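Please find one structure pasted underneath; my questions will follow.
Just one protein chain is left out here, and the rest sit where they should.
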Amino acid sequence: MMETTRTIREGDFVTLLDPASGDAFTAKVVGGGSVNTGHGTVGLSELIGKRFGENIASNHGDELRILSANFSDKFLMIRRGPQIITLKDAALIGAFCGIQCGDVVVEGGSGSGAMTSFLANAVGSDGHVFSYDIRDDFFELARSNVKRLGLAERVTFKRADIYAGIEEKGVDAVILDVPEPWQVVGHAREALVPGGMFASYVPTVNQVEKFVEGLGEGFFPPHTFESILRDYKVRDGATRPEFQGLMHTGFITIVKKA
Amino acid sequence: MMETTRTIREGDFVTLLDPASGDAFTAKVVGGGSVNTGHGTVGLSELIGKRFGENIASNHGDELRILSANFSDKFLMIRRGPQIITLKDAALIGAFCGIQCGDVVVEGGSGSGAMTSFLANAVGSDGHVFSYDIRDDFFELARSNVKRLGLAERVTFKRADIYAGIEEKGVDAVILDVPEPWQVVGHAREALVPGGMFASYVPTVNQVEKFVEGLGEGFFPPHTFESILRDYKVRDGATRPEFQGLMHTGFITIVKKA
Amino acid sequence: MMETTRTIREGDFVTLLDPASGDAFTAKVVGGGSVNTGHGTVGLSELIGKRFGENIASNHGDELRILSANFSDKFLMIRRGPQIITLKDAALIGAFCGIQCGDVVVEGGSGSGAMTSFLANAVGSDGHVFSYDIRDDFFELARSNVKRLGLAERVTFKRADIYAGIEEKGVDAVILDVPEPWQVVGHAREALVPGGMFASYVPTVNQVEKFVEGLGEGFFPPHTFESILRDYKVRDGATRPEFQGLMHTGFITIVKKA
Partner (left out) sequence: MMETTRTIREGDFVTLLDPASGDAFTAKVVGGGSVNTGHGTVGLSELIGKRFGENIASNHGDELRILSANFSDKFLMIRRGPQIITLKDAALIGAFCGIQCGDVVVEGGSGSGAMTSFLANAVGSDGHVFSYDIRDDFFELARSNVKRLGLAERVTFKRADIYAGIEEKGVDAVILDVPEPWQVVGHAREALVPGGMFASYVPTVNQVEKFVEGLGEGFFPPHTFESILRDYKVRDGATRPEFQGLMHTGFITIVKKA
C-alpha cells in the first residue's frame, strides 16, 4: 500500500482549487513567497506541512483545496512570447521520438520554453536538454519559464546558432522548432547516436518539403503528419463537437538516423 | 562531451537496418537467442560487445546496421490481440494526464498491453503500473508483450475486475480502456491522490456521455476530445495528404480529481 | 458563340467591386432604389442599360466595376437571425439528395431562409419549395431573405407545424433543419414519391441517433456524415491551412424512401 497523502514540502507544485467557482491556480511552494489566486492571496510557506486534499484559507476568507499538480497543470504556467507549441504537438513529438527518462536531447530554438519544459519533464532528473536560441528575448523568456516550472537543472540554455552547428555528440534526439530546419540536417546527423531521432515542427507545407528534401542519405524514410484535436461539449442528450477550434498548428516530421 | 557509442550489452534493444531495402527490425539482445530479420538470421549474442552504428552480417550474408532502438521502435514489437491503442492516443492520454518518471498509475483493462507498455515506459524505473484485466486471453497477451518490451518489472498485472474496485490508494492516475468506464468512477476517486488524473478511452459517443454524466462531484470539469492524425506524402513539387487514413480511433476524456 | 456582355435589366443581380480595396457588394437592380456600397452610394436605376464589366461612379467618386452576381454572391446577402446553414452543408444536402431543376421540395423549418434560398435556387423556375415554420420571427426573416434574393415566386411559406403533418404529396425531397426530426418521419414517408429523398441536419449526435432509430421500415439504410471545410492561406513558399476555423457545423443524414 502506498503512502496516500504526504505532507507538502518546499519545491512541491500545488494546484489551489476554489470549489465554488471551479477556478484553479498552479504554483510552486517556495518559502517567503505568496500567490494571488484570483480568490485572494495565499502565503506559500503556510502550505508547508499541510497534506494534499486539505484546505487553506486565502486572505479573502475563501477556502481553497490543495491539490497535487502534474505537468499538464504546470504547462499552463508558461508565459507566452512567441507562439508556443501546443501540448498535443509536444506530446506527439515526444512519443514518436520515443523520448523517455534519462534521454539527452538537443532542442533548437528555445522559443518561449514550452517545448523545452515538456522535454525537460520527459527526460526526468537523469536526462538533460540542451536548448539553442540566438534571440535574446526568447532566450530570457525560455529561461524564466523553465525556471518557473522547476526544471532549470535539467536544461542547459545555449545562446548559439543551431544552423551553425551542434556541439553535443551521442544525443538521443534533436528536436527543432526553427524556420529553416533543413539547415540543421548535417549537424543533427553528427550529433545523434546511431538510431537517434530527428524531429521538425513547422507551420507551412513548403518548410516540410524543404526539410524532407534536405534529409538525403543517412536517415530512415521520414514520417510527416499533422494532428487535429477536436474538443467535445458533452451534455446528457446534447453532445456535439465544439463549433470553433484550432484547425492547424504545425506539421511534424519524424525521422530516425540510419 | 557524452559517450558517443557505448558497447552493446545484454538487455539492450537494437534496431537492425538493411540499408539496401530500408527494412528494419527491432529486438532485445538476449544471450543464446537469435532473430529472424527478414534478411536472414542474426545470433543475438554476437551483438554483445559491438557498438551502435557498426554492421553485423546475417546468415544470408546481408550486412545489417546496428542502431539504438527507442520506445517508438519497441511499440512496433507488440503482438496484437484486441484492437491496440494507437501511439498517438497513448501519447495524448499520457501528456494530458501529466504522466512522468516516478508516477504510480492504475490501468484497466490490460488489453494487448500496448497502453500498459506505454505507461510503464513513461513512469521509468522509479514508477509503477498496476494493470487490471479479467479476461484470461488478454491477461496473458498483455503480460507477454510487456515482457517482450523489457518492462515486466515495472508492471503488476492483476487478474481482477476493476468495476469491482481498485486496491491501490494514493495513485497519480487511473487510465481506462474498458467498455463501461462509468463503473470505475467511485473506485478511481478513492484511489487517486488529491489532484490525481483520471482518463477514459472509448470508441463511441454514448460511452463518453455516460462516463461524463457519471463523474458527479469530486472532479474538475472534464476535457473530452478526439485526435485525427493525417499523414503526408512529401515529394518535391508533389506534396499532399495521404488519401486513405484512420478517420477515428477513440474519444479521450481527461479529468482531474478535485 | 454566346452573347458576351448583355445590358443590365431591372431584376438582375450585380456585384459592385471596388478594384482598389477588393471590397465587393451584391445587390438587386430595382428602379428607384439605391445601394450603399461602403465606397459611396450608387443609384440602382443608373445601372440599367450598362454592360457587365463596365464601371459606374459612386457619389464618392469611386469607380466601381459592375459584375455578374451568382448564387454564391447572393448567399452573402442573407440577413442572419438564427444560426444559418453554411453554404457547404446546403451544397452537400442538395447534392446527396439529388436536388435539381424542376424538383418539388418540402423544407422544415424555414429558419433564416438560407436553406430555403439555396433550394429555391437549385430547383429553378420550374421547381418549387414549400417551407414550414411556426415561429413568427423566423417566418418573417426567412420570407424577407428569400424575397431579397429574388426567389419569392418559387417558395410557398407555410406558417404551420411540420411535426403535425405535411400537406404536399408526391414531393421529390423533404429536408429538415428542426430540433426533433424524428417527429417528421411518418409525414415525410407519406409526402415523398417512391425513391424520394429525406434529409436531416442537426447539431448533436443524440439527435442523429434518435432520427436514425425513428426511421423504421420504408427507407433505405441511412447515410450519416459531417463535413469539415479547411481553408488555406496560399502564399508563394509559405502555404498552410488557416489556424482558426469551424470545427463543427452539423450532422447530415440522407435517406432514400424505399
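Lettered A, B and C in written order, each chain numbered from 1.
Convention: a residue touches a chain if its C-beta (ideal position, glycine included) is under 8 Å from a C-beta of that chain, and two chains touch if they have at least 3 such contacts.
Everything numeric here is computed off the predicted structure, so don't read it as measured data.
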In the whole complex, of C:80, C:159 or C:223, the residue touching the missing chain would be C:223
Even though one chain is not shown, chain C touches it at residues 1-5, 14-15, 17, 19, 22, 24, 52-53, 65-74, 87-88, 90-92, 94-102, 104, 118, 121-122, 124-126, 168-172, 193-197, 205, 208-209, 212-213, 220-232, 234, 236-237, 239, 251, 253-254, 256-258
Omitted-chain footprint on chain B covers residues 203-206, 230-231, 237-249
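Criterion: only the chains that are shown with their structure count from here on.
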Per mean C-alpha coordinates, the chain lying farthest from chain B is C
Residue numbers at the chain A-chain C contact, same meaning over half shared and different meaning under half, come out as same
Taking each chain's centre as the mean of its CA atoms, chain A sits from chain B at a distance in Å of 20
Chain B to chain C, mean C-alpha position gap in Å, rounds to 49
Each of the following residues of chain B touches two or more other chains, namely 205, 209
